[in-house]
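Working notes, beginning with the structure itself.
With one protein chain held back, the other chains of the complex are shown just where they sit.
Let's look at subunit A:
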Amino acid sequence: MADLPVAVSRRSRSSEQVEFRRHAVRRSTDLAVRHLALIAMAALTLFPVLLIISTALKTPQDVRSDPFGLFSSFSLENLRSAWTVGGFSSYLLDSVLLTVPSTAVVIVISTMAGYAFARLPFPGRTVVFYLVVLGLLVPFFTYMIPLYFQLRSMGLLDSLVGANLVLISTNLSFGTFFMRAFFSDLPEELEQAARIDGASESRIFAQVMVPMVSSGAAALAVFTFLSNWNNFLVPLLYLPSGKYRPLTAGLYNFTGGRSMDIGPLAAGTLITIVPVIVIFVVLQRQVTQGFMSGAVKG
């Protein structure tokens, strides 16, 4: 098909032009094939997400007769029952109470430590820094079991404070590394100028340097928020009684108890992923920056 117009025009145009057109036609069909392949891949990628949305928004009767038929009916009944009977309103609250404080503390402490390691010579810096590096290398698995008994004897097991502290400590190594890189890139002249103007060291830190790394801190905040929101192991291990249960643990508990309630389960899954998708779409740049540097760590 693609060759036809070229063949027709052959009589009227010079062979050079024909050659050029044939090349152009081949290139554009080539591009179309590429986009078709990509769109097919994208559809495969999106399908499970669409399945969650579709199942969550069906009528309960439709879920019973054909649970996974795509968008065959519409009702908010599943969302309502997940929110009330399913307990997802309190799971959501616990997710916020676990994610927001831990993220805020990680940002503050990482910014402080990142500056110290990047620009302030102090005794013991190397030792502490090596321990922080070690935190990037050693998997959480290594110490998660002893940490359980440590939290128990500290009276922090099954408490929001304890779970927050674990989420903070598991994110601090990366956060410190990340912020240190931003502070290292700032020019020396900046602090020298402030020092000549008579600014104290702490003022240089708080009023000159910190504002310069706000974009880095924002990326770290988004990244930390998402990884804490998605964390499964920490609530599973350190909030065992179910007194506090974030969305991930709530969902898992829901699958174990009443696996036949697919409608509310889908609705609960939707409640869990909607904040993630919204943050991802709105703050793409920060999210990808965080994840990309997350990859460069170590």
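The working rule: a contact is a pair of C-beta atoms (placed from the backbone, for glycine too) under 8 Å apart; a residue touches a chain by one contact, two chains touch by 3 or more; residues count from 1.
By definition in this document, contacts and distances are computed from a predicted model.
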Message = Tell me the UniProt protein name of the chain this structure doesn't show, selecting from "Acetyl-CoA--acetoacetyl-CoA transferase subunit alpha", "Sugar ABC transporter permease", "Glutamyl-tRNA(Gln) amidotransferase subunit A" or "Transcription regulator PadR N-terminal domain-containing protein".
response = "Sugar ABC transporter permease"
Ask   = Who touches the missing chain here, A:78, A:248 or A:286?
value = A:248
Ask   = For the full complex, which residue in A:61, A:142 or A:214 touches the chain that was left out?
value = A:142
Task = Using the touch definition up top, pick the residue from A:57, A:132 or A:157 that touches the left-out chain.
result = A:132
Ask   = For subunit A, which residues touch the unseen chain?
value = 31, 34-35, 37-38, 41-42, 45-49, 51-52, 55, 66-68, 109-110, 112-113, 115-117, 120-125, 128, 131-132, 134-135, 137-150, 165-166, 168-169, 172-173, 176, 188, 195, 200-202, 205, 226, 229-230, 232-233, 237, 247-248, 251-252, 255, 262, 265, 269, 272-273, 276-277, 280-281, 284, 287-288, 291-292, 295-296, 298
